[in-house]
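Below is one structure, written out as structure tokens, with a few remarks after it.
Note that one protein chain of the assembly has been removed; the remaining protein chains are unaltered in position.
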Amino acid sequence: MGEVIHSLNDSAVFTTAAGLLIKQWPGEDTGVVFTTAERKTHLISPLAATILELSRSGNSVSGLLAQWTEPDAPTAQHAGQQVLFEDEYSSEEHSRNTLSEAVQGLIQAGLLRRLG
Amino acid sequence: MTSTVGELGYREICSLLRSDQGLRLKTGPFGNRIRSALPQVAQAVANLYGNYPLLQKDDFIDFDVGVSRPSGLRRWWQPQVSFQLDGNAPFNPLPGDQGFPLLEWGLNWCVYGMCHQYLILHAAVLERGGRALILPAPSGSGKSTLCAALLFNGWRLLSDELALLDPVSGQCIANPRPVSLKNESITVIGELVSDIEFGSRVHETSKGTVAHFAAPKAAVDSASSPAWPAWIVLPRWQAGSALKLQPLDKARTLMHLVENAFNYDVYGAEGFELLSQVVTRSACFSFEYSDLGEAIACFSKLSHQAGDGLASSSLGWSTSG
Partner (left out) sequence: MSNPEQPPPPVGLVQVLKQPGLALSLKAAAWSHILQEARATGLLGRLAHRLQGEGLEALATCPAAMQGHLRSALRVHRAQHEEALREARYIDLALAQLDAPVVLLKGAAYVVAGLPAAAGRVFSDVDIMVPKDRLAQAESLLAMHGWMSTEQSAYNQRYYRQWMHELPPMQHLQRMTVLDVHHRILPLTARMQPHPELMFATAVPLPGTRHLHILSPTDMLLHSMTHLFVNDDMSHALRDLSDLDLLARHFSRDEGFWPQLMTRAQELDLVRPLWHALPELHRVWRTPIPTAVLQQLSALGPRRPVAAAMRWIWRQVFAPTRPPGTRHADSWSSAAAMAALYLRGHWLRMPPMLLVRHLSIKALGLHRSGTKQPPL
């Protein structure tokens, strides 16, 4: 049961829904998530999996962007970075929009919760 | 020493099936008490359950089942057969003489409907060298035909329909029972295995012709030996196609297992963890074939490859043309 979000600005904070189990195997282009609240199992993209992991204790779109541009971001995030930055000419605005859409999708699927 | 059903002789088998006592035999981990007055059932049971161990009157019985003609006027002009568990009929009767297929389907229903001490997949399971090959697939994928071919070519049958995963050990539990084939598969396997005997052949089921052959004696004798999951292969028979064994993402394999699990909902998060472990330790593939001989050779090659948990990408191959 997700909320319908009409707009998500940079500072809106969200957090990973409680009781999510995420499995990813190295080198694969999908992961799997189990939601204990709804007992549903979904295939998810590495970007989605990374957003969920990074947001376990709260995050925002701008927060995610900042973490992604960190030089020593851990390996798991590189998959997300690749998606975001695949086009070296893609602007920060493009990346922000991609992230924002991904976050909204996850909120609608009930995997992320919006806080305030 | 436990005696087997076959040592009883046909007449005594019939007599036990007709009696209140019933014919008591063990299949995999389950004790069954079977009662039926129908000759077609007695014949099939005698042909297909000869190797199974007999149980004593005091032994534990998991399923008390029966197949009979329901009483009433209909039995004279439109005979039907009905399955009972514990004396109750959980389904509507079927028309005609499908008594033995109904018994088999009923026994499967008892397992996947009531045995949640196992996480149960709709899959065939075969073993070689202590390791299990799991073929998860719905009907129509060619899994039954492939399973039948493999169990005559170097693989031990654990089950042709229901993979029983033990949540504590993570192993596949063996439950070999008569193997069913439908329509063209009957012909194909009949040609492949020259001395195969179909102990029951019924024509008018909703799925066409259904025939059963006995699980090999070696499989029944080893039914108390579980196996470690090592390969998960999603089969697809496609007329005229070239053989293709391709590595499959573990994430997608996991979803496939979830979709083919009977009681995943009952297991919840624990089921997710268990299936993730099975997928992690197994080499995962999709498989397309049209020629059974090639398929048998392919799986034989697979079984000679080393170890658990190898990255699937190193193990895939395909034949050309």
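Think of it as A and B in the order they're written, each chain with its own count starting at 1.
Operating definition for what follows: contacts are C-beta pairs under 8 Å (C-beta built on N, C-alpha and C of every residue); 3 or more make two chains touch, one makes a residue touch a chain.
Not measured: the values here are computed from a predicted model.
The residue touching the chain not shown here, chosen from B:Ala46, B:Cys115, B:Ala132 or B:Val258, is B:Cys115. Mapped onto subunit B, the interface with the missing chain covers residues 20-21, 29-31, 33, 57-62, 64, 83, 86-88, 90-92, 94, 102, 105-106, 108-109, 114-117, 205-207, 265-268.
Here is the rule we go by: only the chains that are shown with their structure count from here on.
Touching subunit A in their complex are the following residues of subunit B: 249-252, 254-255, 258, 264-265, 268-269, 272-273, 276, 280, 311, 313. The part of subunit A that touches subunit B in the complex is made up of residues 19, 21, 23-25, 27-32, 34, 36, 39, 41, 43.
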